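With one protein chain withheld, the remaining protein chains of the complex are depicted in position.
Chain naming follows the written order as A and B, and within any one chain the residues start at number 1.
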Amino acid sequence: MEPALRAEGLTKAFGRLLAVNGVSLRVPQGSVHAVIGPNGAGKSTLFALLSGALRPDRGRVWLFGREATWLPPEARVRLGLSRTFQVSQVFPGLTVRENLWIALEARRGLSPFPWLRARDRAWLAERLEALLERLGLKDKADRPVGELAHGDQRVVEIGLALSLGARLLLLDEPTAGMSDEETWRTVELLRALHREEGLTLLFVEHDMEVVFGLAERITVMHLGEVLAEGTPEAIAADERVQQAYLGEVVPGYEGA
Amino acid sequence: MDLFLLQLLNGLVSGAFYALLALGLALILSLTRIINLAHGGFLVVGAYLGYVLAGLLGFYPALLLAPFLLALLGVLLEALLLRPLYARDPLESLLLTFGLALVLEEAVRALFGPVGVPFRIPEGLSAPLFPGTAFFFLTRYRAFVLGMAALAGLLVFLLLRFTALGLYLRAGAQDREILSALGTDVRRLYTLAFALGVYLAGLAGVLAAGQLGLSPTMGTGLLMPSFVALILGGVGSLGGSYLGGLLVGMASGLAGQFVAQASEFAPYVILALVLLLRPRGLFGQEGFFE
Partner (left out) sequence: MKAKFALSLLFLLLPWLLKALGSYAALGSYILVWGLAAMGLNLLMGYAGQVSFGHAAFLGLGAYGAGLTLKHLAPSTPLALLLGTLLAALAALLLGPLVVRLKGIYFATFTIVFSQLFYFLAFQWNEVTGGDDGLRGFARQDLHLLGLKVDLTASEAYYYFVLAVFLLLAYLLWRAVDSPLGRAFLALRENPLRARFLGLRVERYLLGAFVLSGAAVGAAGALLAMLINFAQPSMLHWSTSGELVMMAFLGGRYRFFGPLLGAALFRVMEELLSSVTEEWMLFLGTLFILAVLFFPGGLADFLRRWAWNRR
């Protein structure tokens, strides 16, 4: 089976700053993969290259076996990719219901049309209710997303990816700025989605508990390059990683 | 060939007005991210203010005082009308400056009438620039305008380069978030940038009054080419917008050489070319407005 995501030798420079240098990655379908590293390691740039916001100077990207290096974000979405952002990118003035409805319409390719057939409407309504139930947002369905708490906005954002039927989800610091409770809730949701839908997850995180709690494999980046890659146990024990993080990684940490 | 130089000189004088306006627009835009559609309105108010003051105090004191008073008005309006909108959708501040432009122009029209008013310049400046030549009709006023515009540009440059305030303004233009993180009161900076921008508009207004006469619609005619100058110079580059103003002026002047009405048309052609070929302008930063 093709990996959900494959990248070879990705390189991107901004002037004289080599933000990403020869990064390769292989994320099998249905796995959970984390990218960690100190600030300035190039993680955001890597994400931008993978999601299509930036074009690489060198290197290639494949999504589910299809070459995606030069595709814009819209096209990558159609290949099964979706992503969340550090600050949740949702439709703030619209309700939860409307947010998800739009994503469902986009998934069905209905968006260009100035009409909605009855059977499509029925399909959409059914899916919508199921999603609201799944995400635990039924009681907030008719509130504008912009008014919801940070954690709920993140859930809506993940809900958008689900509505799209995404198979690969890129998450940029999904628990940034969250309380412990919100963090736990988000992690549980991601874990459930991974388990039940077989969703492939690739995420950048600074919260090491989240990283070691979720990830099956970890890539460590430093100064634009891949420093190390492996299982959580291997990474935790890796001296180079410990050095790079200046003691942020607790020696002997056991994965959950 | 002499006619060519004449057109160039005329164009340069227009360019001086565009340069002052564009610089003011750029200052405001860089710091507050506001597209000040009311800039032309401020110019008109500044011009008429200069007219009133000139009647009371004489031309030179008016030239000195009017832009300053206008800047005070600008501070007031910024605090009252624009500050509440910084946190909101940028669309709304655009709409507000549009409404403000209307109000300023209409207020002037209400007070002074729709027909233009003549503005008398001092004897010394009405004297010919090149006496005894074929261009005896060119007055020293044109040289005066160029000189004042150059002086203003130089002073702004010195301010930005060598003062603490200038450093803050430049830093703010680059990255506002860093400044506020460092504890600077960004709002005061915004007000200052706005005041300085409006000052330049007022200066341009008084100078333009002497050259073109006063009319409530003088602002709009000067504003559009100034926007073109801003984009030509490159959004994000203060020096670029000033230079852009001079270039647009000269190009318009030269275009008028070949086709009668072309000088009015020229800025639009320039804009179309810039947008098609090099949207970030001559000195613009990439990604300023993504």
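The criterion applied here is as follows: a contact is a pair of C-beta atoms (placed from the backbone, for glycine too) under 8 Å apart; a residue touches a chain by one contact, two chains touch by 3 or more.
A quick note: this is a predicted structure, and the numbers were derived from the prediction, not measured.
Asker: Check the whole complex and report which displayed chains the hidden chain contacts.
Answerer: For the complete complex, the undisplayed chain touches A, B.
Asker: Touching the absent chain in the whole complex: find that residue among B:Leu49, B:Leu63 or B:Leu85.
Answerer: B:Leu85
Asker: Check each of B:Leu12, B:Leu192 or B:Val235 against the chain that is not shown and name the one that touches it.
Answerer: The one listed residue touching the chain not shown is B:Val235.
Asker: Any idea which of B:Ala22, B:Ala66 or B:Leu100 touches the chain not displayed?
Answerer: Reading the full complex, the residue touching the unseen chain is B:Leu100.
Asker: Check the options A:Ser31, A:Ser82, A:Thr200 or A:Thr219 and report the residue that touches the missing chain.
Answerer: Of all options in A:Ser31, A:Ser82, A:Thr200 or A:Thr219, contact with the hidden chain holds for A:Ser82.
Asker: By the contact definition given up top, give the residues of subunit B that touch the hidden chain.
Answerer: Contacting residues on subunit B, toward the hidden partner: 29, 35, 81, 84-85, 88, 90-92, 94-96, 98-100, 102-103, 106-107, 109-110, 220, 224, 227-228, 230-231, 235, 261, 264-265, 268, 271-272, 275-276, 279, 289-290.
Asker: Identify the residues of subunit A touching the omitted chain, counting contacts across the whole complex.
Answerer: Subunit A touches the missing chain through residues 51, 72-75, 77-78, 82-83, 85, 89-94, 98, 101-103, 105-107, 110-116, 160, 164.
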